[in-house]
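With one protein chain held back, the other chains of the complex are shown just where they sit.
For clarity, chains are labelled A and B in written order, and residue numbers in each chain start from 1.
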Amino acid sequence: MTTITRRQLLQGAAVAGVAAATAAPATAEASAESEARGRQPGDLGLLYDSTLCIGCRACVTKCKQANELPVDALTINGAPYDAPNDLNATTKTVIQVATQGDRFAFVKRQCMQCLDPACVSACMIKAYQKGPGGVITYDQSRCLGDRYCQIACPFNVPKFQWSKAIPVMVKCEMCRHRKEGPACSEVCPRQAVISGKVTDLMAEARRRQAASPGKYLARIYGETEAGGTQCLYLSAADVPFETLGLPKLDATTQPHLSTSIQHGLYNKMIAPVALYAAIGFAVWKNTRGGEDEEKKP
Amino acid sequence: MSHATATPVGGKLTTPFFNLMALVALVGAVALVVRFGQGLGAASGMTDGYAWGIWIAIDVVVGTALGCGGYAMALMVYVANRGKYHPLVRPALLTGALGYSFAALSIVVDVGRYWGMWKIPTYVSWWNFDSALLEVALCVMTYVMVIWIEFSPSVLERWRASGTPGQRTFAESAGPKLDKALPWIIALGILLPTMHQSSLGTVMMLPYSKMHPLWFSPILPLLFLVNCLFLGYAAVIGETTVSTSGFGRRSDPRLLGSLAPVMGWLILFFLALRFGNLAMRGSLPAAFAANKYAAWFWLENLLLLVPGIVLLGKNARERASTQFGAAFAIMAGGVLYRFNTYILAYDPGPGWSYFPSVLEILVTAGFVAAQVMIYLFVVRRFPVLTSATPAPSR
Partner (left out) sequence: MDRDALRISNLTGAAAAIASGVGRRDFLKICSLAAAAVGLPVSAAEKMAARAALPKKPSVIWLQFQECTGCTESLLRTSHPGAGELILDLISLDYHETLMAAAGHQAEKSLTEAIKENDGKFVLVVEGAIPVKDNGNFCRIGDRTALDMLKDVASHAGAIIAIGSCASWGGIPSADPNPTGASSAGDILKGKTVVTIPGCPANPYNLLGVVLQYATFGTLPELDAKARPKFAYSRVIHDDCPRRAHFDAGRFAQRYGDEGSRQGWCLYKMGCKGPRTHANCSLLHFGEVVGAWPIGIGAQCFGCTEKELAFRVPMFQTVEPEQLGPPGMYPSVNAKHGDVSPVATGIAGVAIGAAIGAGIVMSRKLGQQPPEKDGGEEK
């Protein structure tokens, strides 16, 4: 009757630990092929030019109208205003202002339509999925309202309906229900936000940069951030993207760490089954024979 | 070999302490009515910035870890074959079963569309294997069933000895079948926590761009696994000490004391992993910044390191007060580590802060009280606790 000594147990734990620690990078390459979606030719997105935006918020109003979203009621001096100050369960896009002394610049926030979205990776039963045109779609019939997508998103985009008894998650889906396409770009009076194929938007962004040397930051935000997004941003040369509230992110996709561990450890359930067999064997060995009665739980 | 057998504690259930717990549980139940009637926004302090609060961070993440006594003891008794710990297994399983059951209940309370939860284990084609949360959900759902089955011999024993005729018949027929399957059920009860406790660490790897470097780590799953092990042992020491003392029984501190070095080494291993990885990633300087993050970081680690070292010493083997004090501090440190990983280390951006609302706290407190109540009920009626020397009835 072999017993496993304490030493063996601790050794095993150490080995398992090292194995787990090294499994992640080793399997990262393995899962790299499966995870990298990259840019597809049909991807749709938005280009937002902070230097043209005048903060009129026509896009915010039209978005609410097009998506049948209620107002964010705010009363100022007794007068009612629709004044959202951030994305929330009733606001799919918002304009905010960033001030540096006398200098101010506007920024439009909405779902970035990431190439490798954290929300899609997070959702247990695929309520968020990347759909036609690369637009991230929401299926409320699957959603559990656990808000992991809200936790996962590097841009804090998906918002939960805290005040509803039957809540859903709310975020921009590029007006996929509208045949005219995104409402925000349709109504903008300054072409500060335009919509279309990402390849065209990227070209337009480069064209604007070339046409006005020194006006813009050389970087197009969203080109590589979080592995690349379909919504792109241009900013004035003296307004860094972080000032606009856009998070500083490197080119790695948000889900890559978590996914590579999940795939590495649970790939085809080989490791768990093997572990189960090993544990089961040990337990069976240790509980058979005369010591049964005393060992039983 | 062991001569101790488990016996029901007996005695009056509705002691003043039990009644106090009942009151807290009742208040919690009322708070639950508000949650289900008016929605999560009205009942909790969770906001768009902090979409997860104590119902996840405490009830689930900490609650399941403190319930890892069953897992930890199963490893010790059935894999490492340390039969002398056998008396500790049943209470650990009971605590674990309650912890996990109420964690599952807390999830139902926390998610916004709870009526769809049955779809998770059934709609296999919907499963997203990239999601660590899927793994946690499936594993926890399974483990709740497994751990109650692991605990069921205690119930069957009682039914066989002094149950109604129906219960006796059932126990007599189900008993042997259960015995045969038990090794594989126990093995499952070891496999499943290994999987989901580490996945609870993986869950917080997804939002890594919003995580503070002192808590985020590429080896979060391993850290959470080691953490749940020593928390499990600490919980066993804590709960065994409290219940035997509370019921006027005597316990042999040397039994619990022999767990001490295991915990001590586990803690040192945990800290070595944590600090080693921090240094490897170049994030160690953050521990010396003059801000609240560094302060909480050191508090967590000291609450583990100091008692961890104490547990490696002689006192811990023999003195119940040392064991308990150390276990208590370790629970505080281990709990803090998990809570901080989910709440403190998570930074959604400027302008957001989180503190649980009154109702949120009442629900959590109510759940804890309910677990205490059920624990007391079960140990009084079913053979769960053992004692080295028979206790005077109380």
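In this section, a contact is a pair of C-beta atoms (placed from the backbone, for glycine too) under 8 Å apart; a residue touches a chain by one contact, two chains touch by 3 or more.
All of these numbers come straight from a predicted model, not from anything done at the bench.
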**Q.** Omitted chain - touching chains that are shown
**A.** A, B
**Q.** Among B:Gly116, B:Pro153, B:Pro183 or B:Pro253, residue touching the chain not depicted
**A.** B:Pro253
Q. Which one, A:Thr61, A:Thr137, A:Thr199 or A:Thr224, makes contact with the chain that was left out?
A. A:Thr61
Q: Determine and list the chain B residues touching the chain excluded from the picture.
A: 1-4, 45, 47-49, 82-84, 241-242, 245, 250-255, 258, 318-321, 324-325, 328, 332, 350-353, 355-358, 360-362, 365, 388-389
Q: Extract the touching residues of chain A with respect to the undisplayed chain.
A: 54-62, 76, 82-86, 94-99, 102, 104, 106-107, 187, 189-190, 243-245
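We adopt the following convention: only the chains that are shown with their structure count from here on.
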Q: Can you check how far apart chain A and chain B are, centre to centre, with Cα atoms defining each centre and the answer in Å?
A: 31
Q. Which residues, counting only chain A, touch chain B once they are in their complex?
A. 3-6, 9-10, 13-14, 17, 20-21, 24, 86-88, 118, 120-126, 141-148, 150-154, 156, 159-168, 226, 245, 247, 249, 254-255, 257-259, 261-263, 265-266, 272, 275-276, 279-280, 282-284, 286-288, 291-292, 294-297
Q | chain A-facing residues of chain B, complex | A | 1-2, 36-42, 46-49, 51-52, 74-75, 77-83, 86, 89-90, 93, 107, 110-114, 116-117, 119-120, 123, 126-135, 137, 150-151, 153-154, 179, 182-184, 186-188, 190-191, 194-195, 198-199, 202-203, 205-210, 218-219, 221-222, 226, 262, 265, 269, 273, 346, 348-349
